[in-house]
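Heads up, this is only part of the complex; the chains shown haven't been moved.
Note that the chains take the letters A and B in the order they are written out, and that residue 1 is the start of every chain.
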Amino acid sequence: MALKTPQQYLESIKDNRVVYCNGKRVSDVTKHPILNITNRWIAMDYVMSNDPRYQDLLTNVDADGDRIAFALQPQRTREDLLRLREVVKLWARVCFGKPSGAKFVAKDGLNAVTVVSQRIDKKYGTKYAAHVEAYRKYLQKNDLSFAMGLTDVKGDRALSPSQQVQHKDFYVRIVEERPDGIIVSGAKTHISQVAACNEVLVAPCHAMKEEDKAYAVAFAIPVNAKGITMISAEPEIPEDYDLFDHPIAGSVYINDCLIVFENVFIPNERIFLKGEWEFAGQVAYMFANFHRLSAETYKAMELELFTGAAALMAEYNGIEKKAHVREKLTWLTMYTEMIETLGKAAVEHCVAEEGSDLVYPNPMIANICKYQFADNWHTATKYIQDIAGGIVATAPSAKDFHNPETHALMEKYFAGKAGIPTEDRLRMVKLIRDLTSSYEDVLTIHAEGSLEAQKLSILQLADFDRYKAAALRAAQVKNKKEHPLFDNLPQFPPEV
Amino acid sequence: MALKTPQQYLESIKDNRVVYCNGKRVSDVTKHPILNITNRWIAMDYVMSNDPRYQDLLTNVDADGDRIAFALQPQRTREDLLRLREVVKLWARVCFGKPSGAKFVAKDGLNAVTVVSQRIDKKYGTKYAAHVEAYRKYLQKNDLSFAMGLTDVKGDRALSPSQQVQHKDFYVRIVEERPDGIIVSGAKTHISQVAACNEVLVAPCHAMKEEDKAYAVAFAIPVNAKGITMISAEPEIPEDYDLFDHPIAGSVYINDCLIVFENVFIPNERIFLKGEWEFAGQVAYMFANFHRLSAETYKAMELELFTGAAALMAEYNGIEKKAHVREKLTWLTMYTEMIETLGKAAVEHCVAEEGSDLVYPNPMIANICKYQFADNWHTATKYIQDIAGGIVATAPSAKDFHNPETHALMEKYFAGKAGIPTEDRLRMVKLIRDLTSSYEDVLTIHAEGSLEAQKLSILQLADFDRYKAAALRAAQVKNKKEHPLFDNLPQFPPEV
């Protein structure tokens, strides 16, 4: 059977990859106290898929009789998407709201190149589709973890890739073509968990014009390939962190890296786009379409946890019956359930990509869901911080709680309502601090596309013809366009 | 066949009902310039159900071979609710956003007494269920329009019905019991379109305690019954209104009346609740459950019209490409589609009432949908007024536009973008004024329950056990309650 065990996964990433963190080269990522948070989080994918309770949900048996990850298969029906939603929910519930990232993001990139490679082949007679399928099989058979290398560092956002001033590597590009492959340079940023993965799948982050054709490139490569350097984000927590103090940050470190490509060789069979610039935007667009399910699904899981923390903290403080607290818990419940409902609706009303056999969530609903989640997040943090109190900012360290000299004082004075152990209250306080960190704020806004990106999508998807037809009829102005829903409706007001 | 024609309907309401409007007794409501707006709107129900294009959607053939309104039948499946949604959407699209009201509201009351009458019969051996079924058949066979008499005038909101100070009739009550029926007194307010209906179905608007048992009463009665007086809301528009100036208000006048009962006799066979005070709240609650579909469905139709008016007005003014206008149109689109999605999801995830064979929309989702609609409405009006400009407040009357002395000046100076007839622009301006009237504002907030009522429902429906289980696990605090979704999840972070 093709599934790796957690131990096999951990062994597989001891491969001399070049990773820097906090100013030092990390010789073995599995030994690094902070990076190992990421590794253990990724390892949960392997823990779960080897667990008989979840195996039927998480894996399929392929034609060879091997168990392979369901997430590495293309989704072809509404039922596939509904199952994928259950997969993501399980991943997220187990991992405190953040789905274990072994395949979570890059599977959507794999689907994107699946769709677009067929189109390029059709136009240019290339063989990209075969490359993608071979790669998909390779991932399945080796149960690999892989990261999505999407966002370029971009330099001046007002300039296109080839217009950049200081140098031309702000977007990953082809610097040389060889018979057996290409040489690429440039850097991608915010690449979640890449230092804990086996592979990275690279694709353009937006549409390109002809002058930017060198930047129209998609490929896959092991992260220990020659020329690749990864620099980890500054960790949020110290190396001697205590899980009590950082229940989330000590369990899930997404570890978004800068990944730099310095003249990295990509063999032909791993290339999925090479200069066909008119398709660059399609890859980015299709990635977003497929990735929406992921984002829309796990966020509701984060919110159930968030709302639960608010409700418990209110009780621990003895304020759960105050009118303003009830008002805030109501709001948080609405926020939680609205995101769950919209996320589910996006899948239930999924759409099929024309000329492909893949389906993805309804883009209008999915964009609304993501926008509502992100736009309301900071208000949610305001409410939970208001309920929890200043202690979120001022609680001493778990080390003080465990220090015999201070334990009794903290036990006595940080107690809340009678019957609630002080430790429970302090743990909840620490959870809330982690949930409302600057990191979470920024992730909420920028992961899966910014608020502005969602607004743009919504405007582009708006069915203005329908809206206008309704308004013109009510204003008794003739509609020059026909509209099936409004043409030939009975006259109103009627002549009776 | 049982269906009435519009003409038959209009004849049926010339029955000496006692209606006052603008200080005068209305001898024939079909002759009154304002009340006839309501009548014609109600008549659309009959126009549509007699139209072969819509008959299959709007009606069923009963066991006798008669066509009867689908809306007058109980909804027993998700498919029934989905069909009912299509019915409401058609009614709403035809009537400029407001479903024709012949059966629109009271059908939900009929379902409520259907469910609750069975429970009372079971407990007390009464025969209310048979009364309800007989009444339902009577409505079907005669294709009657009927209004829902729910909201009592209430007096001091801080006091219960029997505690009221000035008199005891602030809620409709039984003042006398007779062998053949009861005598009721009191008044209901905001009773939409009652003066244009054949019947009124009366039920308590909230739960009652034992001391208020005289107020636990539900029944149906023709609106021309002796002792009933209806006083219409002050009309928003003058009797010589021009449809150009008031495209909505001149087409749809909901005409919420005060309906007063002065010692009105209700025969036994039309009584559905009589003093069984512990069931009073259930009727109100079930009405709300069934009525949610209605509200959640038509509001998206109103919004498509609203958003279309904003988009057209932006074009007519030549500002459709301005960043702030695009931002507002994006917001309006999101608002429109979010309400549609939530309303649909409420039906798709409908619930069955225990011990009944009826289904209704998911209460959590439906309440969120209504709350979001109502809470955002005033922002929507701000945006459309901002786009349309001051002309919404200052446009002269259609009478000036049609006056030969001023027509040319208005034609010349109220023009917007070239190519758009001035008349079209003025009509759109007038539509927007109607859409953003104080009446619409208040309707949005108070119809189908106030914002506070929705908040209370959401809090009561919140699944705090689930939310707390998620938070406790993440904070590593033992959960004393078991929870199926979180018990026995694999340990995280894992020991690997």
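Assume a residue touches a chain if its C-beta (ideal position, glycine included) is under 8 Å from a C-beta of that chain, and two chains touch if they have at least 3 such contacts.
Here the structure is a predicted model, which means the values were calculated and not measured.
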Since all chains are copies of one sequence and 2 are in place, the complete assembly in this file amounts to a copy number of 4
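Quick note on the criterion: only the chains that are shown with their structure count from here on.
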Can you work out the rotation angle that lays chain A over chain B using Cα coordinates, in steps of 5 degrees? 180
Any idea how many Å lie between the Cα centroids of chain A and chain B? 41
Where on chain A is chain B touching in the complex? 6-7, 10, 37, 40-41, 43-44, 47-48, 51, 53, 93-97, 243-244, 247-248, 250-251, 301, 304-309, 311-312, 326-327, 329-330, 333-334, 336-338, 341-342, 344-345, 348-349, 364-365, 368, 371-372, 423-424, 427-428, 430-431, 455-456, 458-459, 461-462, 464, 466-477, 485-486, 488-490, 492-494, 496
